[in-house]
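Okay, so here's the structure we're looking at.
With one protein chain withheld, the remaining protein chains of the complex are depicted in position.
Note that the chains take the letters A and B in the order they are written out, and that residue 1 is the start of every chain.
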Amino acid sequence: MCVYENLKKMDITLPAPPPKGGIYVPVKQVGNLIFTSGAGPIVDGKPAFLGKVGKELSVEEGQKAAKIVAINILSMLHQYLGDLNRIKNVVKILGFVASADDFNDQPQVINGASQFLVDVFGEKGQHARSAISTNELPGNIPVEIEGVFEIE
Amino acid sequence: MCVYENLKKMDITLPAPPPKGGIYVPVKQVGNLIFTSGAGPIVDGKPAFLGKVGKELSVEEGQKAAKIVAINILSMLHQYLGDLNRIKNVVKILGFVASADDFNDQPQVINGASQFLVDVFGEKGQHARSAISTNELPGNIPVEIEGVFEIE
Partner (left out) sequence: MCVYENLKKMDITLPAPPPKGGIYVPVKQVGNLIFTSGAGPIVDGKPAFLGKVGKELSVEEGQKAAKIVAINILSMLHQYLGDLNRIKNVVKILGFVASADDFNDQPQVINGASQFLVDVFGEKGQHARSAISTNELPGNIPVEIEGVFEIE
């Protein structure tokens, strides 16, 4: 299952990786593990969504934001690895959702990222996951996700 | 030290793993590491506790919730591994506590999980840990914990 064919079928074009907001690297490899930095729903250098899910944003908008985050994670990995087919497993993601008071549907929001990863990677895209709420996120983005990947 | 004997002495029966709330797997192995997805204080398919520690729930109730989360993590690992004695080390947990404003005793709450893991696994149950607050959690549960384990 070639990752790039799947992306093409899904009509997804990997963008250039989003600009960094601090003193860190987008991905860091140790052995056959790759840790990806927290990524946001940035499109063309700007957040595609702002605000909190359950207040400014609906669950559906949160899911769209989460999907964009996952696309950006893949763009970071593509830049680093040169070939996304080197990814042997999506191990785990940790997804944060900036949530209004009494909004408790973080898993639904992060599903936007998880579903995308499963669609792209198939069986090896099955990952462990935590969906957590936060009161705020950098730059007022609604979703930030970090991940762990295994490579060949 | 047999894990199942310790559980029996502690009068703990591992339940069937709780139902998933999204598109992910409960545990994911990479090499000799196992990453467990965020788990909650679910008993018989329903949250045993709801609300925020420091508001609807006391620290003691939060600790009980954290202990149930740890039991559920073990049930997920038991289902995956077949034998919990294959666990060589409890490496780390990351515990989130849905907290009322001005509640700052997250470590006390997560101790409910940490103490349980040490009681069950003994020396190899000594783990690294972070206890963090959140403003909300999925389904209004008070505690969500993810972990990293090392297996033989």
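To be clear about the criterion, a contact is a pair of C-beta atoms (placed from the backbone, for glycine too) under 8 Å apart; a residue touches a chain by one contact, two chains touch by 3 or more.
In this text, all values refer to a predicted model and were calculated from it rather than measured experimentally.
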{"item": "Options B:Val27, B:Ile42, B:Val120 or B:Val148, residue touching the unrepresented chain", "value": "B:Val148"}
{"item": "Interface residues of subunit B (partner: the chain not displayed)", "value": "32-33, 89, 91-92, 94, 99, 101-108, 110-111, 114-115, 118, 126-135, 148, 150"}
{"item": "Touching residues (missing chain, whole complex) on subunit A", "value": "21-28, 30-31, 35-38, 94, 96, 98, 134-140, 144, 146"}
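One rule holds for everything that comes next: only the chains that are shown with their structure count from here on.
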{"item": "C-alpha-based rotation, subunit A on subunit B, 0 to 180 degrees, nearest 5", "value": "120"}
{"item": "Distance from subunit B to subunit A - Cα centre to Cα centre, in angstrom", "value": "25"}
